[in-house]
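Shown here: the complex without one of its protein chains, the others still in place.
The first chain written gets the first letter, and so on, giving A and B; residue counts start at 1 in each chain.
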Amino acid sequence: MSFFNQVFKGPQLAYYFKKISIAVFIFIVIVAGYFFSQLFFDLSKFSQFIFDFVLQRSNYNFAYFTSSIIGALGIISFVGLVLLVGSWVERRVIAKFQIRVGPNRVGPFGLLQPIADAIKLMQKEVLVPAIADKTLFLIPPVAIFLPAILAWGPIPWAPNMSYLNINVGILYVFAVSSLTVPIIFFAGWSSMNHYALLGSMRTVAMMVSYEIPISLSLLSVAIITGTLNFSEIVLWQSTNSIWLGLFMPFSLFTFFFASTAEINRTPNDIAEAESEIVAGYHIEYSGMKAGLFMAVELGNAVLLGALVTSLFLNGWFLFGIEKFVPPYIIFIGKTVAIYLLLIWLRATFPRFRLDQLMNFAWKTLIPVSIINFFVIAIEVTILNQFQSTGILIYIFALFNIFLFLGLIVVWSKIFSVDKFQPEKIQPKFAGEIGGLEAMKGVKSVD
Amino acid sequence: MVLGSLQVPGKDLSELINNSFADTIQNYTEDWVELKIENYLQIIEWMQNDKNIDAAQLSNLTAVDMLDSFEIHVHLQSLDKQKLYSIKVIIDRDAPSIPSLSNLYLGANLQEREVYDLFGINFTDHPDLRRIFLWDGFAGHPLRKDFLQMENANPGLPRFPFEEEGKQER
Partner (left out) sequence: MTVEEQYELNIGPQHPSTHGVFRIKVAMNGETIEDLDMIVGYLHRSMEKLSEERTFTQNIPFTDRADYLAAMSNNLGYCLAIEKLANVIPPQRATVLRVIFAELQRIASHAMANGTLVSDAGAWQTPLLYMFREREKILDLFEMTCGARLTTNYMRIGGVAFEPPDEFYPLLNELLGELPDKVDEYMDLLSTNEIFIARTKEVGIISPEDAINASLSGPALRGSGVPWDLRKAEPYCDYENYSFDVPVGNTGDSYDRFMVRMFEVKESIKIIKQALNELPSGMHKTQIPLALRPEPGQVYYRTEGPRGELGYFVISDGGPAPYRMHIRAPSLINLSLLKQLAVGSSLPDAVVTLGSIDIVVGEIDR
């Protein structure tokens, strides 16, 4: 820094040129983006076109097969793109939080860093511990990709744009994501490492505990919308002009917090707590196998963003903007916002302890979720008496927000979560120097 | 030489000890008081419990190789009285052994292990007398002045150190 200040006294022409060129670049991107968005506003047109095109030349089954393969490729390539760009975003954003620069060497703004990382990881030797169960050890890094990609199926990107538009969408996602538990347990168990065992045991304990609040919060969503289909849940929020996250903030909170425990993100990343059990269940994996675990974690974080968006944040709707911007762009934007929130949490918070997390799940989240569920059930019964929900739903939303705050206060009083007030804990200043006797003369700070 | 402001001069300390235990002081100078090894543990226990001396904390414990003998230097301090007491014991060099202070001071544990490791002085009644810095089976005790002349002495690491019991592989 000082070197540049000495050579150039203040910003020079090149500096302004850079700024102006960036502004021009952004302008061009916006204009081009507008035209492209009009062209690709409804992607279902293209899939319909392909379907018809193949149908004319062969039978129905083949056409169905072809279009579903193309759709699957679309989702997989999106997930792959997320894994590449997401790791760059995460590192750059966390670097901003930590007053660093982050990766900026490989490619423009360091954008090619994930590719360089992947190449490096692939070149590395995959070590298999001598005493490990070889077969079981090699399966999990591959198998863990299954739930991570399958769960993207029923996500509603836009109207008419959902790969698996099934009636049991929520149930499907819930079931598929549970597959992670045995895979992680296999990884930890087969490594024959105590750290890995601790990590996998923690994971199992946490998943068992936190799936209950998750299911309770999803149940609230199901009873108010009357469906398990993701697209219909999004449409319900639109017809009733309210985001479910506003209507039942506690369900949103429960779902979000419990999901961070499920996907091992700070502040609940105890399954791979770096400062305690180093890397948890994937401590013995090296090279690309470790990379796959990390990639899946990142993918799961984005998946959580997509789920929260469709369940609680009204999916592809955004105050009428969806008429001008392609809906799937809005959907991805909301997903990225949730992902950035996760990064923010990761950059800010320390980690809970295992017993604290368990206490929180069983003593706070589950009972309060049950209360919340009953309140919502009563509200749904009342709402069903009327033809249109109208103003009543906003009144209930307001009530739920206050209930959310009130329950938190009441529960923290009951279980005395905050046993102490930080202002009472200020260190005192020594009056006189000495040992145990002088301790009596210590005066407290004013 | 000027003593530190907390340190009790050897003369005063020897008088204090003499009042309670006659004939236990071997020698004293301004810096230290030399105790007989038979009374060492007893006097230190008394100093810890005595209200006037109140040697509540063991500040430092170390040894010096004097070629014909070992010296154990113990620095005790009283936080309330703001005093530092310096005590010295001379022990035999051939079979060095001295009572352990670990039962009086928790802080003596690691320091005595260090002295045992580097000087080979045996602390009787120490709860956990093992080497601390060097691995088991290291030949000799490096802080002795004749370390290089000792039998089996071979400074440097011939191979990667192993922690198995017994002699070091060469």
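The working rule: a residue touches a chain if its C-beta (ideal position, glycine included) is under 8 Å from a C-beta of that chain, and two chains touch if they have at least 3 such contacts.
Since the model is a prediction, treat every value here as computed from it, not as a measurement.
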Response to the item:
The listed residue (A:I115, A:L136 or A:A430) that touches the chain absent from the view is A:A430
Worksheet, complete the sentence: From A:V54, A:A148 or A:L198, the answer for touching the chain not displayed is A:L198
Practice prompt. Based on the whole complex, identify which of A:L83, A:A158, A:M248 or A:A273 touches the chain you can't see.
Written response: A:A273
Discussion item. Please output the residues of subunit A touching the missing chain, sorted low to high.
Written reply: 94, 97-100, 194-195, 198, 266-267, 269-270, 273-278, 346-356, 418-420, 422, 425-436, 438-439, 441-442
Discussion item. List every residue of subunit B that touches the chain not included in the displayed model.
Written reply: 1-2, 4-7, 31-32, 56-60, 62, 64-65, 73, 75, 79, 82, 84, 86, 105-111, 114, 118, 131-135, 142-143, 147
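As a convention for this text, only the chains that are shown with their structure count from here on.
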Item to complete: Please report how many Å separate the Cα centroid of subunit A from that of subunit B, as a whole number.
Response: 59
Item to complete: Under the touch definition given earlier, write down the residues of subunit B that touch subunit A in their complex.
Response: 54, 56-57, 78-80, 82
Item to complete: Name, in rising order, each residue of subunit A that touches subunit B in their complex.
Response: 433-438
